[in-house]
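Shown here: the complex without one of its protein chains, the others still in place.
Right, subunit A next:
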Amino acid sequence: MIPLLQSLVDAVSAGAIYALAALGIGLVFGIMRLANLAHGEIITGSAYTLIFLWEFSWPLALIASAVVGVVIALAMNFAVFHWLRAQSPATLLIASFGLSILFQRLYDAAFGTNVRTAPVGSGLSQSIAMGGIRINILSVITIVLGVVLLIAVHLFLTRTSIGLQVKAASSDFRMARILGVRSGFVIAITFAISGLLAAAVAFALTTQSGAVGPTFGVQATLFGLVGAVLGGLSKLSGAVVGGFAVGVVLSLFTSWLPPWANDFRTALVYVFVIIALVVAPNGLLAGRSKKDRT
């Protein structure tokens, strides 16, 4: 049996990863009503960048993976979503699904079906002993990264003029434009931030596995999206908490379920989600009074 505190730290670290994924998805959903299924392929692009550049120069790999995340996110916006801005959320969702598949095929064609590997962050995957328990440094770093980015995004949204414009456009797009908020600009900024967050998720995940294949980002996106829906996509804090909760539950299942049940852990998470959404269809943390505009 893994000691309680150690598995808790691992669970919080998994929660941090999915919270970042949910935040990236939630930001874009807020401003575009787009549940971007292709968010995972931004993560994958950043992850490949880390794998290919890590042994050459790790600082370069980190910077390049962030740049690649932002560039892919912006490219998706300008090439596809920009033209569909007036369409329904369903249309946008389907477009993002197509984009996701397209990127997976492109990665497959460029880098092959098999995973590419590199010891990303291998220096970090040690544990330190603390009073009889062992704590994984990587988990701690992931938690710190998550907290720092959550605070940074929060400060951006609440303390800067551009952040305020993003918030305004997310809550009432037409009124924001009537006040002079440039629609194309706030959308591009939001995609860029979601790209940065995807790169952070890519880093956290590659340090764990050291291996990246064409569908690398799918699971994080799916669980991030599930968490975001669970917490309430219409409210960013809800999305973050939802993503965090999904990560924690998944991780605890992994540590505590008997090995034979581990195959069902994903299914168990979905059972959880179904129950939660039956109880609170708009998300567990969504405000009760506010009707979403269409």
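The rule is short, and it goes like this: contacts are C-beta pairs under 8 Å (C-beta built on N, C-alpha and C of every residue); 3 or more make two chains touch, one makes a residue touch a chain; residues count from 1.
Convention: contacts and distances are computed from a predicted model.
Colleague: Which protein name, taken from UniProt, belongs to the chain you can't see among "Sarcosine oxidase subunit delta", "Branched-chain amino acid transport system ATP-binding protein", "Molybdopterin synthase sulfur carrier subunit" or "Xanthine dehydrogenase family protein subunit M"?
Modeller: Its record in UniProt gives the absent chain the protein name "Branched-chain amino acid transport system ATP-binding protein".
Colleague: Which residue, A:V181, A:A211 or A:A280, contacts the hidden chain when the whole complex is considered?
Modeller: Here the residue in touch with the unshown chain is A:V181.
Colleague: One chain is left out of this view; which of A:S46, A:Q165 or A:S251 touches it in the full complex?
Modeller: Per the contact definition at the top, the residue touching the missing chain is A:Q165.
Colleague: For the chain that got dropped from the picture, name the residues of subunit A it touches.
Modeller: 158, 161, 164-165, 167-168, 171-172, 174-183
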